[in-house]
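Note sheet for the following structure.
Removed from the display is one protein chain of the complex; every other protein chain stays in position.
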Amino acid sequence: MFVTIVENNEISAGYFRLAIHSPELAENTKPGQFIMMKVGDNYDPLLRRPMGIHKISNKDNNPCVELLYQVVGKGTSMMSKMKKGQQVDVLGPFGNGFAIPQNIKIAVFVAGGVGIAPLAMLAEKMVKDATDLKTYLFIGGKSKNDVLCLDDFEKLNTKICIATENGSLGNQGLVTNSVSKFIDQKANGQASFFACGPYQMLKAVSELTAKKNIPCQVSLDRRMACGFGACLGCVVKVTQGNHGSYKNVCTDGPVFDANEICW
Amino acid sequence: MFVTIVENNEISAGYFRLAIHSPELAENTKPGQFIMMKVGDNYDPLLRRPMGIHKISNKDNNPCVELLYQVVGKGTSMMSKMKKGQQVDVLGPFGNGFAIPQNIKIAVFVAGGVGIAPLAMLAEKMVKDATDLKTYLFIGGKSKNDVLCLDDFEKLNTKICIATENGSLGNQGLVTNSVSKFIDQKANGQASFFACGPYQMLKAVSELTAKKNIPCQVSLDRRMACGFGACLGCVVKVTQGNHGSYKNVCTDGPVFDANEICW
Amino acid sequence: MSIEPKKKKINLSVEIAGIQFQNPVLTASGTFGYGMEYTDFIDLNLLGGIVVKGLSIKPSHGNSPPRMVETASGMLNAIGLQNIGVEVFINEKLPLLKKFNANIIVNFFGDTQDEYVLAAERLNDITEIAALEMNISCPNVEKGGMTFGTEPKITEELVRKVRKVTSSPLIVKLSPNVTDIVVMAKAAVNGGADALSIINTLLGMAIDIKTRCPMLANVTGGLSGPAIKPVALRMVWQVAKAVDIPIIGIGGIMNAQDALEFIIAGATAVQVGTANFIDPSISVKIIEGIKNYCQKDKIGDIKDLIGTLRS
Partner (left out) sequence: MSIEPKKKKINLSVEIAGIQFQNPVLTASGTFGYGMEYTDFIDLNLLGGIVVKGLSIKPSHGNSPPRMVETASGMLNAIGLQNIGVEVFINEKLPLLKKFNANIIVNFFGDTQDEYVLAAERLNDITEIAALEMNISCPNVEKGGMTFGTEPKITEELVRKVRKVTSSPLIVKLSPNVTDIVVMAKAAVNGGADALSIINTLLGMAIDIKTRCPMLANVTGGLSGPAIKPVALRMVWQVAKAVDIPIIGIGGIMNAQDALEFIIAGATAVQVGTANFIDPSISVKIIEGIKNYCQKDKIGDIKDLIGTLRS
């Protein structure tokens, strides 16, 4: 479906927020779902790019969905040059999205870099729908330039803990160090974790939460050809089922229970 | 080399005039020469597009060269979406260009559709440099929409004869019918022909002028991979040399003496 | 789409191995799941045929990820023929698929000759299955991994064995990774093929220079998409001149123009593969585009276009 770009701004060096006008997507997208976007009109780049939905919003009374993306290669670099008013071809929403547990009391979000994108929408919805929810955000990046969306979480009164590899903001080191301390000291069965970011970070969070039997959902990144279950290119090995079984990240995920994955 | 687009306007349905700022090209280009333009940043489309230089001009005191192009496929369609201020990667000028005969008295231009592009620049230069030159333009197209640049030739006091296949402007029929009559009635050894347009038109003009031994230069279109003599992909069969000999349209042409070509 | 007042009815139907197809556009194996993955995007009733993901007698998990990577105008895949197995397909997928007008073609394979025969036997004589498509581009476990489809003798022998156990129309899908596709085509014909699908993917590879690892866990994978179209078209043309059975053209078909190139080169029908991933409704658009071309070129019957290359 063709949708119109309403905004495409660089919010931090190499990171862009792109809003598209689409009542359908705004209405039907759950936190953690994604779209597949065609970039350019030609056969190079050939495949659509998967992009998580970052927010649902209204711009000039138009229902929009917003993406938050990092420029990493050919496709995202072309996206960064798209202009307001331009039409762009997207499919979706796809994927399962996060499962929001009933009567949850403590939600812990763990984000690495642009992994914050789907968590912002998730946190907003959870806070809105819950009556008595405490929220924590552990967010990490290479440098302060890679730590995004703090204001969105401040609005939600989330307790925020920042870590950067070069120490330019928050603690110096990996975000998982902070998560580890938190779990040792504070987390208990009432908490639920929601994580999105690099594979190694997700793996570490998964191990930390598993040790304490804390529920943890992770949103995975995989190269995708279709996004809707037809190519079997995006699979991840899962513990469930017989040895060597795979699930589709695009249709069975991108969100999985952390202990479902063979890390 | 990267040059900046100064203007890119649709001047008739499906025809655009594109001006690029380039002192180098403005200074060094002869009528009939062309540039090779990269369209898009990716591998599809892969090859540069050959485009004749249509005019040399000044825009806001910037020396420019102008192209006149018709949207026919993927590359020209992408060109039509280029915006003022955008950088574009071109190589050139390439090719021999038209040879302007000394002391020429009568110049006859024959254009089919967008074939008018290089002839406009040629006519302007010839009129400027000559003292006593009579010019004729025979111009044809499918419909009046395809008949371009009449004003440029009016300025030069050129006698203009128009033919359209659907009769929407000028005579109905092929432009070569008008040329044929003209040659029979008026043309003589003093005239020189300069033609650019579809292959069949060039062939017809070549035969008509050959019968009366009138000099005729034609500018040929060939698919080109390089534009500078390296690929040997653009060749045309020539009469000169031993049987089955070829010349490069990009370096030996694009302008040839009509009787040099094996039509 | 067109606004012309009177449109002559164009006959798009073709026949392959005794089966009627309402039009010559099929979807290629492995790119269309088991069909139902596409019902949100298109009306399956409009398709000429659906070739389902390659099935083996036993279910298969497929290769470790990463399994795919984009290349210039193409993609590499090393899915490793992950599939639910013939039995589950028949019981769970076929009942859903058979409700549609499109011909159901079952693509199948084996690691050994026996497995091919077992799969074909099990799939034989199921009325809802219009035809079988035999994928011979699979690693031949008995022969140390060389594929069945690169040795003409083995191809002929294997096709003959399968031919014996099935009365279904038998389409053999050829591998392009051979010196002479015509030799392979003739081997399949000699073995008893009713039709040929040309081509499967070209074997390729990509490397991540940062990690110095292959981009695919399997190291090599199958190249598909527009990048391979010129090779596919050449092979269809070569084979069409050399054999008398119908050919289904496959490889990089992205639009009606591509499909028409294959038909002009000699294909009776085409399969759309990778293009489905980029535009899941593309097959229907291609049917529409073929119709418009015929209308414009005054071709009343698509069969009159097959193999009409002028050269």
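In order of appearance the chains are A, B and C, and numbering begins at 1 in each one.
In the analysis below, a residue touches a chain if its C-beta (ideal position, glycine included) is under 8 Å from a C-beta of that chain, and two chains touch if they have at least 3 such contacts.
If you're wondering where the values come from, they're calculated on a predicted model, not measured in any experiment.
Although it is not drawn here, the omitted chain touches the following shown chains in the complete assembly: A, B, C.
In the complete assembly, the contact with the undisplayed chain comes from B:229, out of B:167, B:189 or B:229. For the options C:27, C:60 or C:73, the residue in contact with the chain missing from this view is C:73. Contact with the omitted chain, checked across C:64, C:124, C:177 or C:281, is made by C:177.
Residues 71-74, 76, 146, 150, 177-180, 202-207, 209, 211-214, 219-220, 223, 225-231, 233-234, 237, 252, 257, 260-261, 264-265, 293, 308-311 of chain C touch the missing chain (whole complex, contact as defined above).
Of the residues in chain B, those that touch the hidden partner chain are 38, 43-48, 91, 222-226, 228-237, 244-246. Seen from chain A, the chain kept out of the figure touches residues 43-44.
One rule holds for everything that comes next: only the chains that are shown with their structure count from here on.
Put simply, the C-alpha centre of chain B and that of chain C have 46 angstrom between them.
Between chain A and chain C the centroid-to-centroid distance comes to 36 Å (mean Cα coordinates, whole Å). In chain C, 72-73, 226 are the positions where the chain touches two or more neighbouring chains simultaneously. Contacts with at least two other chains are made by residues 43-45 of chain A.
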